[in-house]
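Some notes on the structure that comes next.
What you see is the complex with one protein chain gone and the rest in place.
Up next, chain A:
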């Protein structure tokens, strides 16, 4: 804030402040020469207090900038001053990818390849240069979580996997921070406020143990509609305002879970009354606490191991072929016509976006429900079967299943899926990931 932007009121405040600062500096100089040995310098304290209230003062430009929301009774100038005093920290070690842009509106085409936290900072400052933003270009981890989270009052969890959500929860609870949590996939979203001022339930109270690894759908796998997940983000912002402003209090805050559904018969937000703090919680209940700062920082709790992962490594080397081999098989077939079947096990929607010609699509989710080979391939006539998916993970599980459960012998996995096919064989294959 430069001097000529300030109102008269602010200039007087600034003057008083400088006066105080001057006095306290004089005292400090005196201290170094041993003239004054007071540790609790009242003038220095007063200076610090005044400095804080000065930081909450708005410039005349800001009165207009925030005017429309300050007029709203629920916000008012008091909340605006609190916002003015606050600082934002952004933690993300990832870089902007073109697949993020349809939903992560803090980034744009120009910032593709840039660190996400820097790109976000850049665009936020374009929107409002008065905001103080600190960036942390790291993924949040057992090592850095306490150092980062302890510096802030509120935590917005915008992450995308259970392991990170548990980590953020545990550290925030142990640091006494309120979490505003949002998530979503496809056209649905979920929203809640966790560990509200240490009296509300935490993520572990809601979900004491992680879901089975094979039941988790990520945005990369399941897809996500930008406008739907965007709404979840906007709702998180509103909840954050309500926490900062003091709208939520110990008396009126009731644990809830909001379920947003974008593509129902109507769009809907249903809010469910949820359980309170659990008296068996391993992190937020003092009597039953097993997870402590020490446990986390020593790495005794490995969140990713605890949440588990699907083991895709279920095939022997001779049960797999690479994409070059597949290319040869396809080319030879044109002359020999001995017949083979290429089975693509991606979800139907992905298969429809782009696929290798003459491929049959049977999504893995559907395949694994089949009880006989007849269910999968009614017209099967003993030709070799090659199974492909996007990255070569579900295809391995499919081959194992076809062999062990349905008794198909003549079947191989295509290593690396259509991703590898696109990069090594067919440069014109449409890559949507």
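Basically, a residue touches a chain if its C-beta (ideal position, glycine included) is under 8 Å from a C-beta of that chain, and two chains touch if they have at least 3 such contacts; residues count from 1.
What we mean here is this: contacts and distances are computed from a predicted model.
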| item | value |
| --- | --- |
| Which of "Ubiquitin-related modifier 1", "Putative WD-repeat protein", "Cullin-4A" or "Translation initiation factor eIF2B subunit beta" matches, in UniProt, the chain that is not displayed | "Ubiquitin-related modifier 1" |
| Selected residue (touches chain absent from view) among A:16, A:82, A:122 or A:186 | A:186 |
| Hidden-chain contact residue, picked from the options A:217, A:309, A:358 or A:423 | A:217 |
| Sole contact to the chain not displayed, among A:11, A:125 or A:365 | A:365 |
| Positions on chain A contacted by the hidden chain, ascending | 158-162, 165, 182-190, 206-212, 215-219, 222, 224, 229, 232, 257, 259, 261, 264, 270-275, 365, 368-369 |
